[in-house]
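Heads up: the structure comes next, in structure tokens.
Of the protein chains in this complex, all but one are displayed in their positions.
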Amino acid sequence: VKASEIAQLVEGELEGGADPEVEGVAPLDRAGPRDLSFLAHPKYLSYVDASGAGALLIARALAARAADGRPRIVVRDVHGALARLLPALYPPRPHASGIHPTAVIGAGAVLGEAVEIGPYVVVGAGATLGDRVRLDAHVVVGARCGIGDDAVLHAHVTLYPGVRVGARTILHAGVRAGVDGFGYAFVGGAHRKVPQVGSCVIGADVEIGANTTIDRGSVGATEIGDGVKIDNLVHIAHNVRIGAHSVVIAQVGIAGSTTIGRGVTLAGQAGIPGHITIGDGATIGAQAGVFGDIPPGAVYSGYPARPHKESLRSQAGLARLPSLVKRIRALERALFGKESGEA
Amino acid sequence: VKASEIAQLVEGELEGGADPEVEGVAPLDRAGPRDLSFLAHPKYLSYVDASGAGALLIARALAARAADGRPRIVVRDVHGALARLLPALYPPRPHASGIHPTAVIGAGAVLGEAVEIGPYVVVGAGATLGDRVRLDAHVVVGARCGIGDDAVLHAHVTLYPGVRVGARTILHAGVRAGVDGFGYAFVGGAHRKVPQVGSCVIGADVEIGANTTIDRGSVGATEIGDGVKIDNLVHIAHNVRIGAHSVVIAQVGIAGSTTIGRGVTLAGQAGIPGHITIGDGATIGAQAGVFGDIPPGAVYSGYPARPHKESLRSQAGLARLPSLVKRIRALERALFGKESGEA
Partner (left out) sequence: VKASEIAQLVEGELEGGADPEVEGVAPLDRAGPRDLSFLAHPKYLSYVDASGAGALLIARALAARAADGRPRIVVRDVHGALARLLPALYPPRPHASGIHPTAVIGAGAVLGEAVEIGPYVVVGAGATLGDRVRLDAHVVVGARCGIGDDAVLHAHVTLYPGVRVGARTILHAGVRAGVDGFGYAFVGGAHRKVPQVGSCVIGADVEIGANTTIDRGSVGATEIGDGVKIDNLVHIAHNVRIGAHSVVIAQVGIAGSTTIGRGVTLAGQAGIPGHITIGDGATIGAQAGVFGDIPPGAVYSGYPARPHKESLRSQAGLARLPSLVKRIRALERALFGKESGEA
């Protein structure tokens, strides 16, 4: 592909005079003369000179700082440009409709047109698959599940009975959805299981990472809104609701009956307790330990999670705690003639 | 079902005069006129008025605070009542004995009466299954495993060779039990694997959540006591022992050779180091980072984990650290005429 064609595709401007042929995209430190590389973050400015890349896709904001004679395509948003460019350079494998002869399809299951069902897939009784649904090898779809058009379930996904998955949603390998939630009544010295009879409803255009687990509702539903993106190894407990277009990074845990608003970001390993509300557009920092409701648009971090600026000030204070102790001792000596015996 | 029949089943008192027909149970904000809803926590008192529920299951402690003309069933323990009621309203799918023709049963395996074995299940040589054991699609049971009567293994569970699972125990999708522990000897600049030759013994009436991993013993056994409940995505390392009726919430990690007592609660994402003892009845807070033995009955939280009350006081102190710095500066100015240069 000519660099000029790429510039047109991503609505960028080709600068530098030449119009080289590009065969692939590669990071700065691995690109060769036939590769387009990219610069989206100032952190990597120093890699530009040594890079062997034949051309550069670069953010307008950084263009002036990367003085470089190479042909370059200048765009406002590098990641947005890559999202357009990569499918053109690396076409996804074509949909291959057909049902592998080893697939076990339950009684009364309804399959849409041109579904692609791999080896050893099990589809439960009464399940409904939309058009062009793709189930990779070893997927298990429980009874009465419903899967929307063009959804993709990678190998080894498990849907418990009755789970609903929206159109174009992608579930990665090892996702478990509709699992019994963690609900017990302590009776007579033992935990007695409270049957988990609710549902699990995953919206359209959702993507869920590998080995993530989503419990069904105890009664009522666990709901994942349209466009939500969830990373690997996340735990979502019963009756949680996540609003549209929210983002949940790897290893986050959300306890039961919590409501996450729309457009929320939960960073990696954050812990969200049960029965709270996180407002629309809020951001929770990595590893944060949340203890109560979070207002819309707020940015919280730390343990216990507090507004991010306060949290940073406390962390700075924590770092100089040893010196504060010394200063208190000096004050005590000056004022009382001796230190307090307390510590 | 009549409300009066439900009241009788859960040993509650029907109040409010009427005796409506109930078809299901639903949360307050989703219940309709044919639904029974429930109120167990004061947090949800404000939802009662707007609820469309035809009847209410309510905790005695909250009954006076929810003034409401609706028929209501008053009980001491709402969750205990639900544990009785839900199986009556939503009968679990009946056990369906039979062995799917695609199941691969190894040489010398012994199957109890009325087992239910799904498609593509693999049972290793010499394994023993009790009566009415249910193995869902794609379960893999290693050689010489033993599974007690009425145990249920959901789809995609893996038992490594020799794992023992007690009666009535439930393993959710993607559980891995009897995995090699993380044991190496550093020899000649590389980590050399120490063979993991111990066993993995899971008691009766245990429930283990989706994608949880349990290592086998290095030598000796990893042991999960009777009645223990473990949530999703928990890691339990080699030689850990968990006493009866303990509860381990999602994403907890327990390092090797640690002993957890009976009736312990480990809240979500807590980290428990190796070679320590957590006493009977202790509670460890969410995300806590434990660093040593915990006495019986103690409640610990925070990082590093300390008695919960101390931990709360330190957290409160942390929040006002920036103001403490100001107060120290004011003292220094008053006493020394200038601030310390230290921070």
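Letters A and B mark the chains as written, and numbering starts fresh at 1 in each.
We adopt the following convention: a residue touches a chain if its C-beta (ideal position, glycine included) is under 8 Å from a C-beta of that chain, and two chains touch if they have at least 3 such contacts.
It should be emphasised that the depicted structure is a prediction, and the values quoted were computed from it without experimental measurement.
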item: Touching residue (missing chain; options B:40, B:62, B:99 or B:194); value: B:194
item: Absent-chain contact - pick from A:72, A:132 or A:154; value: A:154
item: Of A:18, A:61 or A:86, the residue in touch with the unshown chain; value: A:86
item: Missing-chain contacts mapped onto chain B; value: 104, 120, 122, 138, 140, 156, 158, 160-161, 174, 176, 179-180, 182-187, 189-195, 197, 211, 213, 215, 219-220, 233, 235, 237, 239, 251, 253, 255, 269, 271, 273, 275, 287, 289, 303-304, 306, 310, 313-314, 317-318, 320-321, 323-324, 326-328, 330-331, 334-335
item: Where the unshown chain meets chain A, residue by residue; value: 24-27, 30, 41, 43, 77, 79-80, 82-83, 86-87, 89-90, 92-93, 100, 102, 118-120, 136-138, 154-156, 170, 172-174, 205, 207, 209-211, 227, 229, 231-233, 245, 247, 249-251, 268-269, 286-287, 302-303, 315, 318-319, 321-322, 324-325, 328, 331-332, 335-336, 340, 342-343
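FYI, only the chains that are shown with their structure count from here on.
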item: Interchain centroid distance [CA atoms averaged], chain A/chain B, Å; value: 24
